[in-house]
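Note that one protein chain of the assembly has been removed; the remaining protein chains are unaltered in position.
Right after this comes subunit A.
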Amino acid sequence: MNYFKQDLASLHADLVAKKLSAKELTQATFDNIKATDPKIDAFLALNEDAALDQAAKVDAAGIKEDQPLAGIPVAIKDNIVTKDLTTTAASKILTNFNPIYDATVTTKLADAQMITVGKTNMDEFAMGGSTETSAFKQTKNAWDQTKVPGGSSGGSAAAVASGQVVAALGTDTGGSIRQPAAFNGVVGMKPTYGRVSRWGLIAFGSSLDQIGPLTRGVKDNATILSTIAGHDEHDLTSSTQAVPDFAKDLNDATSVKGLRIGLPKEFLAEGVDEDVKNAILAAADTYRKLGATVDEVSLPHNKYGVAAYYIIASSEASSNLQRFDGIRYGYRAQDVKNLEDVYVKSRSEGFGDEVKRRIMLGTFSLSAGFYDAYFLKAAKVRTVIINDFKAVLKDHDFIMGPVAPTPAFDLGAEIKDPITMYMNDILTIPVNLAGLPGLSLPAGFSNNLPVGMQLIGRPFDESTLYKAGYAFEQSTDFHLQVPTLGGQN
């Protein structure tokens, strides 16, 4: 089976009514993944035996009406640790790494009795925007297998878009949930910084990283976020703010009536594809028809986000990735004479080029003589960017715009040109710098490729984004369109 006509609620109803067992559902999911993954290459590892065992246990215990996720398969991005299930962050340096504990998010999904079916491909250590820096395989876009799936959560986005799973977890440091969601025509949420625990997330940029859900619809996304969010004593950046039941109030397409929406002129500026621009302008009209007002606003320092981000994220990465030293776990180079050799050769052989580039940029930006001019300057520009958002969100309920300047590009087209690849993140990066929630959802098509819209909210106000996303979904049919995978559907 695929999930093109199913959502969490309909699967749950079938499971409660015993039209379907969790084990049948899980087996059907693996059958479908095996049939479609040769085309998509979304998965790095499958968890078949353990998943089927767990599904049988869920069936034996019985699925009750107040267990909305029980027995439903989910896929996990491979930089989130899963106990006894190989976790590589798509890096050679973590080949065969088997975590001895579960991330908080996977523990929470397991507590809700979701079934982890496998680990999804990604850019190595989440560094990239096309999933092409993975050391292991190239994931393809669900809509056109000559196009990139976006990244870094390209495997999770393609798995949901191609009907392999109904939900997946991704991570977003500079757009890595929202951009692949947009490229594959699915819904992706980058929650507020602190909303979701990162305990068990292989760290990239610690002041930026968040875990969030990818799903086909807004309501499913809201259900998963409520399940994984909340304070965790293992991650002291996780917030103690109460977690609403985000899905509960999603039943009214008119809930955006009276809301004020800001549309930054910089988000439709030069470099943004004409079809993308038109999709966003049409979406603005949809919101106006639903009773919201849409004003042109300005985020004047938006264009500096990419430079500030690549200094800050690379600096944090160069520090976080020091732990990969060939000693305690992961890859160790063989031809070594002394301990220094273990470090240098293991890292040089274990990391791919993009990861090395980031480590080098970060080490440079933090090094003696350059710290003030680069790292400190970027941290100050970050404050300026945050203040731009604060000014707009003071009198607007949320901001709307595109997710990425273009739809999915050709495989191989940008991987050799780092700056072009980095500039793809120009509309998503500022949201991470400011720690705000950002929702990506389908808003149109350009030459049969999905176009995504991004909604950006106030801190911890994911509720408004989900309401606005749901209202848009009820007024459009973009989210109902599905890709054709060689006659699978």
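One rule holds in what follows: a residue touches a chain if its C-beta (ideal position, glycine included) is under 8 Å from a C-beta of that chain, and two chains touch if they have at least 3 such contacts; residues count from 1.
Everything below uses one rule, namely that contacts and distances are computed from a predicted model.
Note on the omitted subunit: UniProt lists it as "Aspartyl/glutamyl-tRNA(Asn/Gln) amidotransferase subunit C", one of the names in "Ion-translocating oxidoreductase complex subunit E", "ABC transporter permease protein", "Aspartyl/glutamyl-tRNA(Asn/Gln) amidotransferase subunit C" or "Stage V sporulation protein AC". Across A:T146, A:N251, A:T383 or A:Q481, the single residue that touches the chain missing here is A:T383. Interface note: of A:Q27, A:Q138 or A:Q241, the residue touching the hidden chain in the full complex is A:Q241. Of the listed positions A:P180, A:P264 or A:G326, the one in contact with the omitted chain in the full complex is A:G326.
Across A:Y287, A:Y310 or A:Y466, the single residue that touches the chain missing here is A:Y310. In the complete complex, the hidden chain is touched by one of A:Q138, A:S298, A:T363 or A:T476, namely A:T363. Those residues of subunit A that touch the chain absent from the view are 97-98, 100-101, 193-194, 207, 233, 236-241, 301, 304, 306-308, 310-311, 318, 322, 325-332, 336-339, 341-345, 347-348, 351, 356-357, 359-361, 363-365, 367, 374, 376-384, 386, 418-419, 422, 433-435, 459.
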